[in-house]
Structures are given as C-alpha cells and as structure tokens.
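Sharing a structure, written as structure tokens. Questions coming.
Removed from the display is one protein chain of the complex; every other protein chain stays in position.
All chains are identified by letter, namely A and B, in their written order; residue positions are counted from 1 within each chain.
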Amino acid sequence: MDNKNDNTLIEIKNLKKYFSKNTGFFKKKMQHLKAVDDISFHIKKGETFGLVGESGCGKSTTGRTIIRLYDVTGGDIIYDGKNISHLNERELEPYRRKIQMIFQDPYASLNTRMTVGDIIGEPLDIHNLAKGEARQKRIYELLDTVGLSKEHASRYPHEFSGGQRQRIGIARALAVEPEFIICDEPISALDVSIQAQVVNMLDDLQKKLGLTYLFIAHDLSMVKHISDRIGVLYLGKMVEIAESDALYDKPLHPYTRALLSSIPIPDPELNAKVDREILKGDVPSPLNPPSGCRFRTRCKYAEGICSEKEPLLEEIAPGRFVACHFSREFYEGTKK
Amino acid sequence: MIKGEGMDKRWEKASEEIKGEKKIRPSLTYWQDAWRRLKQNKLSMIGLVVIILLFITAIFGPMVSKFSYEDQDLKFGNIAPRFDIYEVDKSNYIYVHPEYKLFTVTSDGELLDSLRPVKNDMMNSQKIYEVDGKRVVLDYKNAKLAKKNPSIQKYKILVENKETEVTKRVFNKTYFFGTDSHGRDLFIRVLYGARISLTVAIVATLVNFFIGIFYGGISGYLGGRVDAVMTRIMDIISTIPLLLYVILLMVIIAPGLKTIIIAMGITFWVRMARIVRGQTLSIKQHEYVMAAKTIGAKNFRILSRHIIPNAMGPIIVSLTMMIPNAIFTESFLSFIGLGVSAPQASWGTLASDALAGIRTYPYQLFFPSMAISITMLAFNFLGDGLRDALDPRLRK
Partner (left out) sequence: MEKLIELKDVKTSFFTHLGEVQAVRGVSYSLNKGEALGIVGESGSGKSITSMSIMGLLQYPGTVKSGEIIFKGEDLLKKNKKEMRSVRGNEIAMIFQDPMTSLNPVYTVGDQIMEAIRKHQNVSKAEALKKAIEMLILVGIPDPEKRINAYPHEFSGGMRQRVMIAIALSCEPDLLIADEPSTALDVTIQAQILDLMKELKDKLNTSIILITHDLGVVADVCSRVLVMYGGLIMEEGKVEDIFYNPKHPYTVGLLKSIPKIEHKERLVPIEGTPPDLLHPPKGCPFAARCEHAMNVCMEERPEFFECGEGHRSMCWLLHPDSPKTELKGGVR
C-alpha cells in the first residue's frame, strides 16, 4: 500500500488484534476490545520508525503482536519477505533471533533472582550460541557494548540504577545479534538526563550494527529526535504516517495537530506564544469506538460525513499518509 | 578564606580519578535481606531454636539413652516423673506407688527395686515390708475415707512402728518423664514420637512440595481450559475429608505410618498447588517473563528459571505452615487408633494410651501433649516470621 521496495525489512498489512471477553452467562456473548484495528505500515532496513499515540491507542499492543507475544487476530506480518503472522512456536524459533524487544520498566523487565551475567547469557544458552569460556567472553563483550563493565556480571539487578538496568536489557536483546528491535517505551521510566544517554546509545548501536528500530513512545519530542518516519495511532487506527520533520512542520490530521500543540515547550516565551489546541473530553472507550472516524467526537472539524464513513489512510503526497476526509484540504491549506 | 599558595590549587580542574571515586554500597540479596528481617522477630527465632533442638534430640536422643522405646519393665509401671520419698535410714529410702506398692530408691530419686511385702495383713489394712533389716509398714486404713474427704491422707508409713513423714520430693532420675502402664520409659517414647512426627512432617512436606509445585505451576502457566480442568480436580479432591481417605486406604493397606503418609500425600498437596497456581498467574504478567519469551525461552525454562524461583517466598511460608498441620493430623489419626500400632510410639498413641489412667497419672498425657503443642507453636511462629520476612513489598 505504501512505497515498497527491496529495502523493506518488515511490512505490517491490515493488522488486527482484538481481545475478546465472553460476557454472556449461558449464551456466548462476545465483547471485543479492538486494541489494534486494521493498521498498515512498513519499515525499511536501517531506519527507525516511531509509533506514537496516547494510552489506549494500541501502540504497545502493536509491538507485542509483531513479536508474537500475542496471537494475531487478523492481517499479516511480513518479515523479510516471509509471512510470520501464523507460524507456530517451533517455526518462529529462527525469528526469535532476528526480532528482539526492549521493555519499558527497567525495574520489572529483569529477573531479580538472576545475576546480570545470567540474564545476558540466557539468550546465548537458549540458542546455543556460545558455551563455557566463549560464553563468558561474549557476555563481557556485550556489557562493554552498553557501557558497563566486567565486574557487573556477577551482580544482581537491584544493585543498579534505572538507566543501568535498561542497558542490561539492551545487552540482553543484542546477545542474539538481532536485525530488528522493537523498543517499547524504553526511556519513559528514566530520568531526563539518563534518557539522553540511552537514546544516544541506541543511536550509536544502530549505526554500528545496522539495526532497524520500531520505537514506541508517547514522548513526542524524543520520538521526533530519534525517528526517521513516524506513525500516529488513535484508538487502534493509524491516522497519519510521515517523515518526522514533515510531520512536525506540517501535521495534517487534526489529532496530530492537537497532539503536537499540547506538548509544553521548554522555552517560556515560545510557550506563551503558541496557540494551544486543547482537545476537549477524553479518549472514548475502545470497547465501543465511535462510528465512522473515531476521532470525530473530539475533532473541531467534524462534519456529517465523519460519523457515516470511516476515512481510509491515503497517500496525499509522496510519503505522506493521512486518514481524514479533509486531508487534501488541510494539505492545500483550504480548510478553516 | 585561605590565602596564599593553597589558593591556586583550589581553582584547578579536578582530575578524573578524584571525580570517579565512588563508594560501592554493600547490598543484600533477597535472601540476606529476608534473614536480617527474620532475625529481628524474636518469636520466630525462638521457634527456630526449638525446632533445631527438636531435631537434635529426636535424632541423637535415642542413641544415647539406656532404654529403647519398647523396653518393658512391668514392675516399674506407671511411675511418675516426680514423687515423694520416705527415709527409712540414712542409706535406704522408699517410694510409695499409688497402687500401694513400695520401691526402694536412692536419695536422689533413682529407682532401685520393687519390694515384696513380707506380710499382707488385709484385715488390718496393712502391708508389712522389710527394708535392710528394718520393719516398714504401709497402713492404708484411711483409704476409703480419704476418697470422700481429700484432706485425709490415704496411707501412713511406719518405720519401726514410728509414723514417718515424707522426707522430700525428688525427680525420677531413672525415667525422666515417668513410665507408662507397661513400664516403658515415657521420655524415650516421646523422643521416638518426635522421630515419627518429624518423619511424617518431612515426607508429607516433600511430597507436597514436588507435586504441588509441579501441578500448580503447570495449571497456572497454561491457563485456559487446562487450568480449569486441573482446578476442578483439585476442588474435588479437597472436598473429601482426610479421614475418609485414611479409612478407605485401610481397606487396602493395613493401618500404620505408610497409610497416614499416603493419605496426607493425596490431600495436602492441594493447598500448595493452589498457592503456586496463584503465584504463577501473577508472575506470568511480569515483564521479565515476557522478555524471556521474546528471547525464545521454552515453557519449561520459563517455569523453572523465572516463575518458580520468584514464587519461593510464599511457597516456603506455606511449607512451614503445613508442617504443624501434618504433625497434628498424624497425632490425631494415631490417637483415634488409625495410625501407628503398638509398641511404636507416636505422640498420638501416647496420648491415647494415657487416657485410661488420666486421673491418677496425668503426666502420661501431659508430656506428649506438650510435645505436640510446643512443636506446632514453634513452626507456626517461624512460619509467621518467614511470611513477613519474605514479603517483597515490605522490602526497603
């Protein structure tokens, strides 16, 4: 659907992930939480694709579904030409080396009963990558790559700070020499000055090892900094995809515009000058999303057509995709 | 402000080594921290000490004792651990048994021998003995009256026709806890009972541990229909009371220690499995478990390396609390006669045997009951303390 060429590493096609609950007592009455509802995008080799949205938009679910922590309800995940969405655990094994994940909470993503060395060495053991001395050497190598030292291998996670734990998590992900890493809000739980350290490290690793990233976050300023292209999610739907500079210079979807204008700028005078578009109300429940365009309940441009027909993601300009009935008017500047 | 040459040095850039100096705080692992907290709990420490002592005496006690649990000496039946002795002369003392038998004892309380009466004068309600040449008379004329009026003495001792008072009260040095009706040393039988109780406790616990963890872990981890079925099985098993299992088993196997252990093995693991299942369900959601899945770990690895080690806290507490339960159950079953058989000594059988003479020889019930109570209390205190010490939320 969007620009594909041989450079595409992973392509997501019409991905759906629903969580179902049987609310009926005697008869089966299914309630579907449509966490991810038909989204499509692709990521090129070596690039960083940022996925942003607020809570409940489905970005974390997307990441976890791609790595098959959840089963795919519908749609396809095409990795390097192969459709991996319906493979069973055994068939997925080789992909467990190619696709890795870094988690959000540095305090929960490491098993506190294992030493750092064991945590980093576990992937090596599972995939039989190194044994004995070679294994130890590799563990030290990985620790060095993330800026920690050999002595840290025999320590336990609780002896480290948040930033250091996140590095350990990164070292674990790197142990299998992956190609593609899904970063699920990797810096949200860290202090501001440490965030910059980790982001820089991820950047360096990408250049050194030729990694491709899917960077999931809600901190828009940081996402813009690290991503080449960005996708904006709202209530399980992809509303806009663009290159990061273009997205921030000229956001087309009303939600993107509101999102960007809500970010407080760390510059008092600029901040005061900015015309804030403050959205009214809350995000609707994903169990019962609005008909047609899901954003219409909070959109100041909503008209009749918005409740009747769901807008599809269209390529308005090369590389710019927007899902809005008035996207062309916004692009040309003819909409109020 | 310091003036002079020192001043220039201050404004020099600090070297990297000085900046890099950092004190490394010695930090504790989960178990060290738990031990520290447990130590602070006095009751738990007392419980722990008692348990250790119990193990030591149960293992080594019978080895150094002069009696075995089945040695009988019928003439020394039903002798209390503490009794009054009468002085006949400087080197001879006697003890009067409630069944109106006389024994020679040392002044310290060691039993020497039972005495045969020289003459049994039933008409005058007297028994006449000879102790080392002296004439000793046991006069029990007032026995019947004493039954109605407890302030009257039941019998009188006359040495050489002179009424003698009780000399002193001594502890029984031959049999520390006294003897039972068959003349068996109660002390050693209590120690043997300890062995049985602790054996039952350990075996039952180990069985529970392995079955419970295995079953509960799988049930919780797999979830869905498998979990539902496995939980229903647990529910069904736990609805039938333990006693029923024991009785049903007795139809196949003879009553005894084996039966008790098998019956407990069938029922006790359910509690452990439920706890492990609960822990598994919650730990399953932790991020490091998800991380393990993403690096390709298989189910077995996740369960054994990630889930169970993190569930050990509640597992250990549950084990410690299960032991007093097991001990009591075994005692109870033995008490009602479904447990070990004579001459084996379990605290339950001791208690049961003691019932017959409970009014005259209350000590026979006292010691096994105390043993059960103290042991159970000790494990309960320890378990309570462990629960607090191992609770990760209280950690900081």
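Rule of thumb we're sticking to: a contact is a pair of C-beta atoms (placed from the backbone, for glycine too) under 8 Å apart; a residue touches a chain by one contact, two chains touch by 3 or more.
Note that this is a predicted model, so its numbers are computed, not measured.
Annotation: of B:10, B:66, B:90 or B:148, B:10 touches the absent chain (contact as defined above). Of the candidate positions A:115, A:145, A:197 or A:307, contact with the hidden chain is made by A:197. Checked against the full complex, the candidates A:115, A:136, A:206 or A:262 give a single residue touching the omitted chain, namely A:262. By the touch rule set out above, chain B reaches the unshown chain at residues 7, 9-14, 18-20, 22-23, 25, 36, 396. The chain not displayed touches chain A at residues 54-55, 161-164, 191-197, 199-200, 203, 218, 220-222, 224-225, 245, 248, 258-259, 261-269, 271, 276, 278-279, 282-283.
Quick note on the criterion: only the chains that are shown with their structure count from here on.
With each centre defined as the average position of its C-alpha atoms, the distance from chain A to chain B rounds to 58 Å.
By the touch criterion stated above, chain B contacts chain A in their complex at residues 27, 29-30, 286-288, 290-298, 301, 305-306, 309-310. Those residues of chain A whose C-beta lies close enough to touch chain B in the complex are 64, 67, 69, 93, 96-97, 99-101, 103-105, 108-114, 122-123, 126-127, 156, 158-159, 169, 172-173, 175-176.
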